[in-house]
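Structure provided below as structure tokens; questions to follow.
Only a single protein chain was left out; the remaining protein chains are all shown in position.
Should a chain be cited, it is by its letter among A, B and C, assigned in written order, with residues numbered from 1 in that chain.
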Amino acid sequence: MAPKVPPQPSLEQSSTATAAGHGLAHAAPPKGILRWLLTTNHKEIGSLYLIFSLIMFFIGGIFALVVRAELYQPGMQLIQPEFFNQMTTMHGLIMVFAAVMPAFTGLANWMIPLQIGAPDMALPRLNNFSFWLLPVAFILLLSTLFMPGGGPNFGWTFYAPLSTTYAPPSTTIFILSLHIAGISSILGAINIIATILNMRAPGMRMMDMPLFVWTWLITSFLLIAVMPVLAGVITMMLMDINFGTSFFDAAGGGDPVLFQHLFWFFGHPEVYIMILPAFGIVSAIIPTFARKPLFGYASMVYATASIAILSFLVWAHHMFVVGLPLAATLFFMYTTMLIAVPTGVKVFNWITTLFRGSISFEPPMLFALAFVVLFTIGGFSGLMLAIAPADFQYHDTYFVVAHFHYVLVPGAVFAIMAGVYYWLPKWTGHYPHERLAQWHFWLSVIGVNLTFFPMHFSGLAGMPRRIPDYALQFADFNLVSSLGAFLFGFSQLLFVAVVILCVRGGRKAPAQAWDYAEDLEWTVPSPAPLHTFETPPTYQRPAH
Amino acid sequence: MWTVIKSVLAAFFGVQKEQQRREDFEQGRPGAFIVTGLVMAAFLVGILAFVAILVSR
Amino acid sequence: MSRIEMGNDDQRSAIRRTVWRSVAALVGMFAFAFALVPLYDVFCEVTGINGKVETSAQALVNEEIDDSRYVTVQFITRNGSGLPWRMDVETRQIRVHPGQSAEVNFTFNNQSDGVSWGRAVPSVSPSSATRHLRKVSCFCFDEQRLEAGERLELPLVFQLARDLPEEVNSVTLVYTLYPVETRKAQLQAGAKVLEGDEV
């Protein structure tokens, strides 16, 4: 039984929501900049998150293009190795912490209250605070690039002792900014949990929630569980650097490998933090455009939960070559292989949803379908990486780079774009420009594959990751990757164009913007007024 | 108790009949399911660790 | 403004409860991250991960010597940066039976004209042997202090347990010499003086 409401608005009060601001006296919002600084409205904060993450996506993208430009051909042409290392590090940090995570938080802010029939997030003022921490954190982080000794240059995984004893002086600022970003994520997660658990429309049980809400609930638990561990690790780093402790310094009786254990205890769940909400978005889009209820709703929820639990048990598969004992290597190999099962269940469910549907190919659907195919390819390389003996060859090569970019770019990023295209009519009241969106899609798909598919080959052929210059046999693969990266990078300008055009105008969208879309957000008008569901709707279970 | 274990096992596999799920949820004791789930997760870890240690000898 | 702020006390207290539980979980996880540091050490010592060894003396176990096989024990000394000491071992390798105890002397020589503190950090390979290595006495348990030009000979007394896995026929002990920070060294020197020990 899919947890859907019937296509027709089934809410007694949906008419009340139509006219914004009536019924209850809303204080006039402050004007100009102050309005955005002080807003406690989940929709405005959601927009802030999304705009912030788009800007950061471009900044991180520029860093990636600097890297790809240097790697266009063998030899050092454009930048110095020190700067190259700063670029790879910053690219990773910005994309993970400032682009992908805030984008999902933005979507959560916008959509979770709408999908569960709540008037706002549970803690609106906290919501405002957790957003405004982000610009502070990342302006600090970006400013390290201009400090003496440069910014962080030890990779986004910042392994000790390269990131402690041998780090540039700006590392303390890096730690501070990561702390602030971490607090922001944690506050966001608390807010989301409080909202989902306490503010569902009367009659909506947990197993009636849309999958985007479910995946975000589980993601929030992951965030609460692992962000403090990250905070702990960087605090230990800070103490090692500034207060003479030696958590990670062998000279003082510490252990550099401990850093990696702690980091990946955070880092692997972090990977799922970046992909679970994507599963939720795709699980909303595919049924809509296949005009058929999602296959296996319950098993999707269970699979998400078991992926989340397993994610705590696999961290050392990032460390197969640090010299783990045999039993540990075996254990982590088995648990990692096990993750393929629930992940496979998800893919099978999506495909079975398509089977005997009635499928149309609007832009959100295009991105969602590309997500299924390309994420699965990333999953296959992940399965290969799980085989520990083979991982001794794959580890820290471009094969790994190919793997996680397949999971994160056509995975997480495509899902975010699919979500944006899917909900733009709800946000702006206009459909996105179909032609432009199709161009954006096809150029992105071609660009992504040109960029990352050859990396499988260069990795297998023996190219280590994070090197600014490479041997001649890798030249062809890198040339293709660099061309693809520029194609992908510049086609994202189309995305910006589509979004701006859509905000300004375009074909008008009704409340029910997509024919078969069933969740509660489609019962409020498009564009969604500033205040919705001020009287809770009564949720009615659909009768499929 | 046995139905709880069966349901949790089914959840581990990611499969459950809608009918059964409905019954479970109407039973209204989430605590039992959560505890059973955690115990069985720990059990799974135990089995894997045991196999790994056994094989590595 | 919104429903929350307008009332519905039940919901508000439910939200508050959720928030406090989350905060408790957060604090717990932060503490857990730090608890992982000692836990990791314990775990390493129990399982022998990473060649980490007991950092305190163990008792010699009287067990029958396994004459049927020999194990080669290699000793490697290395210098980390910043300590003007020379470290030597009297023999590079010895052959012992499991169960047998052995003693090997290491010499330390401070080649500078100042006093300094150093510590030898031990590591054992293969990691499957770590649990079966008993160190009865080792210079690596303590930080060492050497006067200018001083020469010190210190023994390592150890025993390989009889239950050392069959396939292990060679064990490597590596000692890397690191300086102990002056500030820390002074504190400890002060403590020792207070205790009335010979420094």
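The definition used in the following text is that contacts are C-beta pairs under 8 Å (C-beta built on N, C-alpha and C of every residue); 3 or more make two chains touch, one makes a residue touch a chain.
Following the convention adopted for this analysis, contacts and distances are computed from a predicted model.
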* Structure fact -> From "Hydrogenase HycQ", "Heme exporter protein A", "Cytochrome c oxidase subunit 2" or "ABC transporter substrate-binding protein", the UniProt protein name for the chain not displayed is "Cytochrome c oxidase subunit 2"
* Identified contact with the non-displayed chain, of A:V347, A:L436, A:L501 or A:L530 -> A:V347
* With respect to the chain omitted from the figure, which of A:L34, A:I139 or A:V373 is a touching residue? -> A:V373
* Structure fact -> Sole touch to the unshown chain from C:L26, C:V121 or C:L156: residue C:V121
* Asked: Hey, which chain C residues sit against the chain that's not shown?
  -> 50-51, 74, 76, 78-84, 86, 92-93, 109, 111-112, 121, 123-126, 167-170, 172, 174, 176, 178-179
* Asked: Residues of chain A in contact with the chain that isn't shown?
  -> 1-2, 74-77, 81-82, 85, 148-149, 153-155, 159, 161-162, 165-166, 168-169, 250-251, 255-257, 289-299, 321-323, 326, 329-330, 333-334, 337-338, 340-341, 344-345, 347-348, 351-360, 369-370, 372-374, 376-377, 380, 383-384, 387-390, 392-393, 395-397, 410, 442, 445-446, 449, 453, 456-457, 460-462, 464-473, 544
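To be clear about the criterion, only the chains that are shown with their structure count from here on.
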* Between chain A and chain B, what is the separation of their C-alpha centroids in Å? -> 29
* If you average the CA atoms of chain B and of chain C, how far apart do the two points sit, in angstrom? -> 40
* Asked: Counting only residues that touch at least 2 other chains, which ones in chain A make the list?
  -> 325-328
* Under the touch definition given earlier, write down the residues of chain A that touch chain B in their complex. => 1, 205, 207, 296, 298-299, 302-303, 305-306, 309, 313, 325-328, 330-331, 334-335, 338, 341-342, 345
* Structure fact -> Listed in rising order, chain B residues that touch chain A in their complex are 11-12, 14-16, 18, 21-22, 25, 41, 45, 48-49, 51-53, 55-56
* To do: Flag every residue of chain C that touches chain A in the complex, lowest number first.
  => 1-6, 11, 14-15, 18-19, 22-23, 25-27, 29-30, 32-34, 36-37, 40, 44, 47-52, 55, 80, 119, 121, 127-128, 176, 178-181, 183-184
